[in-house]
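Notes follow the structure.
Of the protein chains in this complex, one is absent; all others appear in place.
Naming follows writing order (A, B and C), and every chain is counted from residue 1.
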Amino acid sequence: MNPITTTQVNVKRDEMPAERLRIAVIGAGYWGPNLARNFAQSPDWDLAAVCDLDVERARAVADRVGAPFASSLDEVLDDPTIHAIAIATPARAHGEIATAALGKGKHVVVEKPLADSRGIGVEMCDAAERNGLVLMADHTYCYTPAVLKIRELIELGEIGEILYIDSVRINLGLIQPDVDVLWDLAPHDLSILDFILPDGLDMSEVCAVGSDPLNTGKACVGYLTLPLGSGGIAHVHVNWLSPTKIRRMVIAGSLRTIVWDDLNPQQRISIYDRGIDLDTQSRTEANVTPATVSYRLGSMWAPALAEQEALANMATEFASAIRGRRAARTSGGSGLRVLSVLEAAAQSLARGGMPVAVEHEVPELETVL
Amino acid sequence: MNPITTTQVNVKRDEMPAERLRIAVIGAGYWGPNLARNFAQSPDWDLAAVCDLDVERARAVADRVGAPFASSLDEVLDDPTIHAIAIATPARAHGEIATAALGKGKHVVVEKPLADSRGIGVEMCDAAERNGLVLMADHTYCYTPAVLKIRELIELGEIGEILYIDSVRINLGLIQPDVDVLWDLAPHDLSILDFILPDGLDMSEVCAVGSDPLNTGKACVGYLTLPLGSGGIAHVHVNWLSPTKIRRMVIAGSLRTIVWDDLNPQQRISIYDRGIDLDTQSRTEANVTPATVSYRLGSMWAPALAEQEALANMATEFASAIRGRRAARTSGGSGLRVLSVLEAAAQSLARGGMPVAVEHEVPELETVL
Amino acid sequence: MNPITTTQVNVKRDEMPAERLRIAVIGAGYWGPNLARNFAQSPDWDLAAVCDLDVERARAVADRVGAPFASSLDEVLDDPTIHAIAIATPARAHGEIATAALGKGKHVVVEKPLADSRGIGVEMCDAAERNGLVLMADHTYCYTPAVLKIRELIELGEIGEILYIDSVRINLGLIQPDVDVLWDLAPHDLSILDFILPDGLDMSEVCAVGSDPLNTGKACVGYLTLPLGSGGIAHVHVNWLSPTKIRRMVIAGSLRTIVWDDLNPQQRISIYDRGIDLDTQSRTEANVTPATVSYRLGSMWAPALAEQEALANMATEFASAIRGRRAARTSGGSGLRVLSVLEAAAQSLARGGMPVAVEHEVPELETVL
Partner (left out) sequence: MNPITTTQVNVKRDEMPAERLRIAVIGAGYWGPNLARNFAQSPDWDLAAVCDLDVERARAVADRVGAPFASSLDEVLDDPTIHAIAIATPARAHGEIATAALGKGKHVVVEKPLADSRGIGVEMCDAAERNGLVLMADHTYCYTPAVLKIRELIELGEIGEILYIDSVRINLGLIQPDVDVLWDLAPHDLSILDFILPDGLDMSEVCAVGSDPLNTGKACVGYLTLPLGSGGIAHVHVNWLSPTKIRRMVIAGSLRTIVWDDLNPQQRISIYDRGIDLDTQSRTEANVTPATVSYRLGSMWAPALAEQEALANMATEFASAIRGRRAARTSGGSGLRVLSVLEAAAQSLARGGMPVAVEHEVPELETVL
């Protein structure tokens, strides 16, 4: 028996088939093969090369998708037929490669996180702006049908004002040699928040607490708190030490509340018409009484979601941004905002949870490429 | 078809039947009827009276369990045949009633929280100590079969060193007129932590953040962080605005991890033999490498739990403490530690999440009645 | 924190308050106390007496609800102020008591099953008809908000033509001394089917298989198959030997499918807009091809249900039927149809699953009282 899947597509493509763009994937480790496969299968792209310092690794990945491989980055960057590169190297190499590629006139998409520090992220965004090129963050989750639906519901006003967001992303995870659990996992949550919040990640401060109970030298359990402009709050729990796996985000609004359970493929999104309403005239500190509060206990609705590979949607959006000469939905600026919050969180963590201001000073990157 | 329940009892009673103690329940509102019913049915107790300012309410509750009612507190406190009282009034009245009762030689059990401020809690504990009487906090959850089993597993060393505790207690809840969500719900989590942690609630500081997105004048969403002595961390999420109901506590240890899901009556406790082990010789900041980490992916075990009413166990323990001339398992001191953490949390909340020291200075209450 | 419940009521009462009817509950064992409590609290009823051969048992139940007790059935039946009786004795006594009561002019409601044989059920229905009185089956599940909602959805055409019904009712259950698992549990499923199916339990035959793997002398596992008039099928699995408890009924229709999970209080009813559509012109054996089949993968909807006690609704319906001089929604005829299917099932079981015709010959009981 074959499974049945829906075929509806949320991410639109230009109606007229354009000439294909040519891209090279840099880095053939964990994530590179997924990028290679999706660009190879995309109607928008030709995969021009897979490149890795380890040539055999590059060749193996390239062979599997019927693409050429390249043994050096320069070879790729000097090829005038290549329009763009996708970077899937370790984060510490993102800045140098992206800046070089942008300098050679290539559009760039970068695996999350955009860089391993905010300063380097700023440089990358500057380089893209100077050269009039697209710099995109591969915030893959933002291109899943679930997150696209959440963004759509918020944009349409179905949720109302956002009251709180609570995200739990826990598992028995690999202890990373170079980063703590916040840098490893929280970029997922932060990039999603930047994508779905009407004003993006614009909070002025952040609190982070964490724990390293195994003495690994870095936090393996982390909690992140972000005040929302609306008066609400966002909270993120990331954890490498959980025996059970949970990936669950609640987006509570004044009208409805979304529960996204990413591990329930049969019902990823549930929308509850349940909540609390206050008689707004009496909204003062002194007189919230039972008489001024009412409780809504309505029905729940779980919309059907398309079965789509998020990376295919991401590849489409990258091509569309280049052709449209516009910023990508998950732009370099988005990647930079995630880094800004992460750096503030790292400082808060080091100070035992003290609130730390988030640095937002950057060029107006969203309005340009 | 009748359900089948186990009959095993975890809380032991003295083997020889002792003469029954006589108790009066003060307060016939939400919780009082439960106390009245359990003391009325207990083999350790005679329910001497149900007392409420609203005499009709007292009479109705008393009638349902076949007990007398009383129209004034003085009447109860002046009755020399009454050994003890159980207080189920609003928290702001706990201090005055308890102190008066202790002054008249009555043992006292008090609904959670022990009082509405730490200062009054200290006075209550002092009064109990001075008079050589039992002051007990009715931390009901601690007498559920689930929490008794968790405490037992920790005491037996089955869990190992505690790495982190993560508690979530969320629901669409009544917005209380007088207290915020931390004071309303967190006493449950804190009293359980005090009960199961080897050193109780002895943390030196606490961070709390919260949010009042509906402008009710008080936090409706709260997050509480408590550093554990072992280097681990405890975290509590309480929430009145959640469309779904979750009551789930994870107690992660170096050997095993307990997941307590209180809303799954068929499997409340799950014990996972899953976790991460470090080669301890190499536990330094510099050299945690994949070679020094190993992952345990063992089985899961869900012990059978007795079906018992927690309040019946509580009533047994109160009688046993009085007869044994010892502090109750959930003593006044325990109730006071909960208040100490709540007051620090309230200050942290007011300061945007700044860590705030927990006041611990109290007489050595645990060793006396 | 107090739970919040909805207050919407599905079972309507007459708008004008009528004089209360007087009822006696016969039998104070397992189910009698529930009947006594609900009639005592009902605005439609006065509880005139609780009666049991064991006078002390009758007195205890009566005391708890503030009602008189009676020591003999005759005393009750001879009391001209009593309008009705509710029978909660063992099934083998239903027939004699009901017939006597009907003969004395009392309306009668009977705990399920209506009787311990179809023949006696026919006699009871005859007696009710002859005397122009209401004979009602206490098919309690039919008065739950969930089943009332299912019936409403079917009546409104929301489900379409019924394709199949699959019911699972399994648990580690008490092995009954006198009846097998089909007689113990299947009356629940059959009475619900009679209530929700547009034509009730009108199937012409039934297959039943079962097993007694512990050699208890009666089937402890049973499967029941009922062809539906529409061409569909109903199937019931009842089981005393399951380590897990499941109460789940699927009602699949040509338009939508209902899944009722009675053990999920937060989402008892889920309605799926998922299914298979055939190009009807090509519906012949020869040419169902992929081209003529399409798959609907729409959303899911979980309506809010009121929190109501089913027995309270049942008491209201009993009073309303008496006052309206009409058959109750779960009439004696309904109880008789359940018995008819059970007797055919018992024969099929004895013959290893052979289809057995269901006896339907009865007076036209539905149109009269």
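Here is the rule we go by: contacts are C-beta pairs under 8 Å (C-beta built on N, C-alpha and C of every residue); 3 or more make two chains touch, one makes a residue touch a chain.
As the structure is a computational prediction, the values presented were derived from the model and not from experiment.
J.: Give the residue, chosen from A:Ser117, A:Asn171 or A:Gln347, that touches the chain omitted from the document.
T.: Per the contact definition at the top, the residue touching the missing chain is A:Asn171.
J.: Sort through C:Ser211, C:Asn264 or C:Gln347 and give me the one touching the missing partner chain.
T.: In the complete complex, the chain left out is touched by residue C:Ser211.
J.: Quick one: say which of C:Ala60, C:Ala100 or C:Ile233 touches the chain that got left out.
T.: Touching the chain that is not displayed is residue C:Ile233.
J.: Could I get the residues of chain A that touch the absent chain, sorted low to high?
T.: The missing chain touches chain A at positions 1-4, 30, 63-64, 66, 171-174, 184-185, 240, 244-245, 266.
J.: Tell me, which residues in chain C touch the chain that this view leaves out?
T.: Within chain C, the residues touching the omitted chain are 161-164, 166, 172, 174-175, 177, 205, 207, 209-218, 220-221, 223, 225, 227-228, 230-233, 235, 237, 239-244, 250, 252, 254, 257, 259, 272, 274-276, 278, 283-286, 288-290, 293, 295, 297, 300, 352-355.
J.: List the chain B residues touching the unshown chain?
T.: Residues in contact with the chain left out: 4-6, 267, 273-274, 295, 297-304.
Simple rule for what comes next: only the chains that are shown with their structure count from here on.
J.: Between chain A and chain C, what distance separates the C-alpha centroids? Give it in angstrom.
T.: Roughly 53 Å, centre to centre.
J.: I need the residues of chain C touching at least two other chains; which ones are they?
T.: In chain C, the residues touching two or more other chains are 4.
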